[in-house]
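Below is one structure; the comments refer to it alone.
One chain of protein is taken out of this complex; the other chains stay put.
Labels run A, B and C following the written order; every chain starts at residue 1.
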């Protein structure tokens, strides 16, 4: 835990956005085991596409990390993203009846493109602290989603939604988020006012995109042109 | 002119998107001199913010250009963006009653953020040909907009809209677009299939964002969270 | 094997540089088991520092790879660089009497800085094919060095030099180089003339740096100022 750290302050500043995430119909209906499966299928395909771009950011974070230990952390997260996490989604997709070739051919919806371009632009142009701040809302909000959603008994009667939720309630996942937060706090403490301000802006923008991502899935968003 | 070149093929492939641009209420109402001024004010402030990010891409294009002459082209476009073009918008803003400090403090709306992150991610990660392909729809569609809009006699009775339109009907502007297109065609001809495919994707995505940008201005888009 | 491919042509063009590598006193004396240990210690410390920068390039290559499978390849090479390969050097350092803290604190000598800045500049500014072409001489020349050096019976009487050499004669290593070369060949075949020319220049420059790196170690190079 890193109570009182920089990440806590970011979390507090973003709290109204995060509250909107937790109360979005997608997550509410999922917790009550009544989210239509086609919306969840849409989400899984988008998340699969998102994960690849998220992994790219980890590659650049590894390249930009100052210390060996931090490089190793990012390298192993990158490796995990492209193996364990991808396989988790592939397993989920299989049980949802999404053919592997469809999953792999998933085209990102507009909000997905916007979110990942934001992450990748930060990755290329920013410091490693900024990259982590931009990536943190995804990691962290999923932990809180898992925590809250799991409190609803209805969820556990749904074989797929409960499986998804379990991932983000696992000790491994919680430890991972703590590790991330610790890195963000450390980078912030080593950074000056201007980098910390950029970290703050990236965290808030990514928090907004987290909300928009769920909304995109709920609406099964398409390009208007 | 570069008839039959790569840029012509991209333009053709994007023609249905571009048609949607030309027929968007924002531009139709502007041509008929009946677009509400508050929508145009919103647009000018967003364009001012966009121009700064567009200029960043030109800086990176200059850094990535292989040849001295191309570097010089981008450097002088960058210089022009930050002087002549900015001043044009500042003059327009003044006549629209937007105080300079408001203009400078303009926060980009969601679509503006998405569009410029796309451009900047391409700028950092791609080749100079890809950067140009991503930037071309903005440059080029404005020329065609100027051409079409100027045919409507109503426009010329509106002191501000006609001034805006004149910029993109000037010989200088048309020559500039021709220069850009020529560069894109040359880069494409020197590139292999995979770079050309990325140039194509960037051009199409930027075309979509051009449409969305006008729509953003018409709706005076705000963040939902 | 990729006979007749792009990498073969690069190898042929660089053959006089590579011949100078194979006949450099450092490698000749090593093969005859008479290289002074202090020169080898210097080399190991420099290689340790080099490996970290090489790993950064792999992180960016993973970020820039178009396809999932190529991303995975780079991610697993990155992971391996920071674990298996680092541990190999740490084991070697231990047997050479270099304290772990000294190994980790190794400052790169001038040639090492020049070589890794070249690799990293290519990594940030170039396409994935260019990155691979810049990295290939290191990978590939070590395989050929292992092959040639191993033919000298004297080597095998030296516990440390023979251990070092064995690494680059292993089936795993040879397969890895084949994989790299295959990637370079594929990228080249998908690229246009200008990218291929840059790949060629990067390969030749890295080949020169490979020679200079051995020479740096032999001279135990220091900064003149």
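The criterion applied here is as follows: contacts are C-beta pairs under 8 Å (C-beta built on N, C-alpha and C of every residue); 3 or more make two chains touch, one makes a residue touch a chain.
As the structure is a prediction and not an experimental result, all values here were calculated from the model.
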Chains still shown that are in contact with the chain withheld from the display: A, B, C
Contact with the hidden chain (one of B:6, B:26 or B:74): B:74
Hidden partner chain, touching residue among B:56, B:118, B:181 or B:196: B:56
Residue numbers in chain B that touch the chain omitted from display: 52, 55-57, 59-64, 68, 71-72, 74-76, 78-79, 82-83, 104, 123
Absent chain, residues of chain C that touch it: 16-17, 20, 110, 113-114, 117-118, 120-121, 124-125, 205, 208, 211-212, 215, 223-225
Chain A residues touching the omitted chain (full complex): 63-64, 66, 125, 127, 189-195
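Convention: only the chains that are shown with their structure count from here on.
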By count of C-beta pairs in contact, the leading pair of chains: A-C
Chain separated most widely from chain A, comparing mean CA positions: C
Interchain centroid distance [CA atoms averaged], chain A/chain B, Å: 32
Centre distance in Å when chain B and chain C are each reduced to the mean of their C-alpha atoms: 45
Chain A and chain C: spacing of chain centres that average the CA atoms, whole Å: 36
Residue list for chain B, restricted to those that touch at least two other chains: 125
